[in-house]
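Yeah, one chain of the complex is gone here, protein chain that is, but the others are all in their spots.
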Amino acid sequence: MIDEKFDAIVIGAGHAGNAAAYTMASRGMKVLQLERGEYPGSKNVQGGILYADMLEKIIPDFREEAPLERHLIEQRFWFMTDRSHTGMHYRSDDFNEDRPNRYTIIRSQFDRWFARQAQAKGAVLLSETTAVELIQDAYGKAVGVRTDRTGGVLHADVVVLAEGVNGLLGARAGLRETPKPAHVALAVKEMHFLPPEVIEARFNLKGNEGAVIEAAGTISQGMAGMGFIYTNKESISVGIGCLVSDFAENKTSPSELLDAFKKHPSVAPLIEGSEVKEYAAHLIPEGGYKAVPQTFGDGWVICGDAAGLNNAVHREGSNLAMTSGRLAGEAIFQIKSRREKMNAENLSLYRKYLDDSFVMKDLRKHKDMPALLHTQAQNLFLTYPQLVSRAMENFVRVDGTPKIEKEKDTFRAVRKARGFGVIGDAVRLALAWR
Amino acid sequence: MSEQKPAAGGRASMKKELPEKFREYKHVWVFIEMERGVVHPVSFELLGEGRKLADKLGVELAGVVLGSGSEDVKHAARESFAYGADLVYLVEHPTLADYRNEPYSKALTDLVNAHKPEILLLGATTLSRDLAGSVATTLLTGLTADCTELNVDDDKSLAATRPTFGGSLLCTIYTLNYRPQMATVRPRVMRMPERIEGRAGRIVPFAPDLDEANIITKILRFLPDRESRKSNLAFADVVVAGGMGLQNAENFQLVRNLAATLGAEFGCSRPMVQKGWVSADRQIGQTGKTIRPKLYIAAGISGAIQHRVGVEGADLIVAINTDKNAPIFDFAHIGITTDAIRFLPALTEAFRQRLSPHSKDRLAG
Partner (left out) sequence: MHIVVCIKQVPDSAQIRVHPVTNTIMRQGVPTIINPYDLFSLEEALRLRDKFGGEVTVLTMGPPMAADSLRKALTIGADRAVLLTDRFFAGSDTLATSFALAQAIRKIGEEFGAPDIVFAGKQTIDGDTAQVGPGVAKRLDLLQLTYVSAISGLDLEDKSITIERRSEGGVQILKTRLPCLVTMLEGSNVVRRGRIEDALRAARADVVAWNAKDAGIEDVTKCGLRGSPTVVKRVFAPPPRAEKAAQIDLAVHKTPNDMAEAMIEAMFAHSPSLEGDMTKLAAGF
């Protein structure tokens, strides 16, 4: 029996949980954090890009110590067919700034570091400890959790559910639904190890510079989904993901997509000769704004992926998770310092903070995107890439065919495929993205 | 070797003169391991290896036999000569009847101090590992475990090579400035030398300073293993093994089937044991069994160094792997780049026909 009571118990040591634990512990609160993995980050998966700004708001000088892989100076978008890609690159030396804006990270190292910072501020972390049940009192207020270790219940004034996309605890307690197949993507990722010099040569980088490739097109076989290639120091992360419902419908699996992606003539040379040391599969909430559940209640709040706070369009998740964790921590601290109760009414402050931040604003802005991507998947991911590729090939190949013929061929292909629907799609996409 | 990093050129090349007191250390010794009167075959394998080292150094090879005064000890000495020893140090005492750390490590340490060998080799068995650690620590000398290759280099020091760090690497270790240079070698890693019947040698008796009254540890009982429990993997002429390429426990049956058809033993790589698909005594490799068959067939095994060191002694290595770049093709003699799951049944059938009684008649005729 443990008679000790904590100010807050945080479930999970991912971005959201660490941000919440850090925020509260650094303000002198008594925080207990539970992580089911062997250590923070041991089970967590991300491409992964870290957005500096959102972490700076929590730990301003994080760059000095955090395990960062490479800062990104180049972003490529690839529109792919089976044998080609049409690309857009943005590269700027301005990204070689003192305080770079984006970094690649490896979660197993980054999460461990982040959690340590919270511990340094006084948070108590129990790893390999899974919260299995949210304990509520007779009035339905959350008062603590039970874990999978033998021994008693752990008590706290408030429970911060930062348990990631699966969020079994919240689902079991009826605070949220388990994610629906149409609202989560399943992404798989491999780490391909290569000597740093080789990575730098292949991606035209030097020192700690990094590059990112986001790829869409026939690689997802007509489903809504994207592939990615990120450079780490000594490895390249290669992954691809699509909605779980699509995988089921199309009877294909993420690993099949990844295999095909890796064999693509544009991708294979980048990873050739590498040693694959890690394969991971993870869900990403993609329901968008419309799928965000109730985020607070009596004695509890939900943050990060567990609350579906993920911007699939821009492949942002870590920053929303961190920010929501920080805001939850700040709201809880406010309530505590006013010596008020951790009830739903007071904890609505967290939701207010969320609404006022970029988190909800961005999600609201893209609220129609998930549905659109889904209904237009065939066009967006199969037809258009092929049209673009055909146009580019006509443009680039010099074979004696008169230019006018080539142009006609391009237009004929477009008309045959989609008629003027293309324009409608473009407009719809632009509106949703805007 | 617990946390040994490859020394930078600095220290490795910092080889000083061997201190005066070690100059007189000469000859190569092999500890002849006996349990219940039976010599462990690893001792003969080591005599074979020790012979080569002694010849290169131009010194003598000695077997070291510890035991109680019975016929077994004499027999062990005779066998040592047959496998290449020039002399045998015979340490007889009632306290040495069965292995115990106290009397054995005392007797062996005293013997070393009295007769001063430059190299002392032991098997990497439960008995000799227990003994070697104690003796080396008492003598404050170096001990290299689980060597896969032994050699003497130009300045006559022992170069002991072993796999390192669970990585795909080997390292060569020297014992600088101390004597004797000690090493253990796992059974079946070295080739069994030819036995020369009637080969003779000198016996040098040594009277140990032992007294049962001073020995604290007592053996209450010994429960011998039932023979049937053991697989004969290490000594089989033909071995068929399967690895993770077989993908699940059911497909491992294909390996068993081929082995049964051939009258062979079957084995596996370590992950198959870790998955619980095959029992631990079937594991081949550095932390499993070392084998030296005439034919080794590896199906769906990548050929990691820890596996490789367990099979390199095979006369013929045949590999089946879907990846033409799999490391196993670097040391196999014959390879086929194909799906083992489809290929094994065909191979089993082809062997069945080829080795059928009919073709046996042909052979006999």
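We call the chains A and B, going by the order they appear; numbering starts again at 1 in every chain.
In this text, a residue touches a chain if its C-beta (ideal position, glycine included) is under 8 Å from a C-beta of that chain, and two chains touch if they have at least 3 such contacts.
From a predicted model like this one, the values you see are computed outputs, not experimental measurements.
J.: What chains on display are touched by the one that is not shown?
T.: So, spelled out: the chain left out of view touches A, B.
J.: Looking at the whole complex, which of A:Arg99, A:Lys180 or A:Lys277 touches the chain that is not displayed?
T.: Per the contact definition at the top, the residue touching the missing chain is A:Lys277.
J.: So which of B:Ala207, B:Ala249 or B:Ala350 would be touching the chain we can't see?
T.: Looking across B:Ala207, B:Ala249 or B:Ala350, the contact with the absent chain belongs to B:Ala350.
J.: Over the whole complex, note the residues of subunit A touching the chain we left out.
T.: Interface with the chain not displayed, on the subunit A side: 2, 4, 38-39, 42, 106, 108-109, 124-129, 147, 149-152, 154, 193, 195, 233-234, 275, 277-278.
J.: Where does subunit B touch the missing chain, residue by residue?
T.: 1-7, 11-12, 33, 35-36, 38, 40, 98-102, 105, 125-127, 129-130, 132-134, 136-138, 140-146, 159, 164-178, 216-225, 237-238, 261-264, 286-287, 294-295, 305, 308, 315-319, 324, 328-338, 342-343, 345-347, 349-351, 354-355, 357, 359-360, 363
The working rule: only the chains that are shown with their structure count from here on.
J.: Just the number, please: Cα centre separation of subunit A and subunit B in whole Å.
T.: Roughly 52 Å separates the two chain centres.
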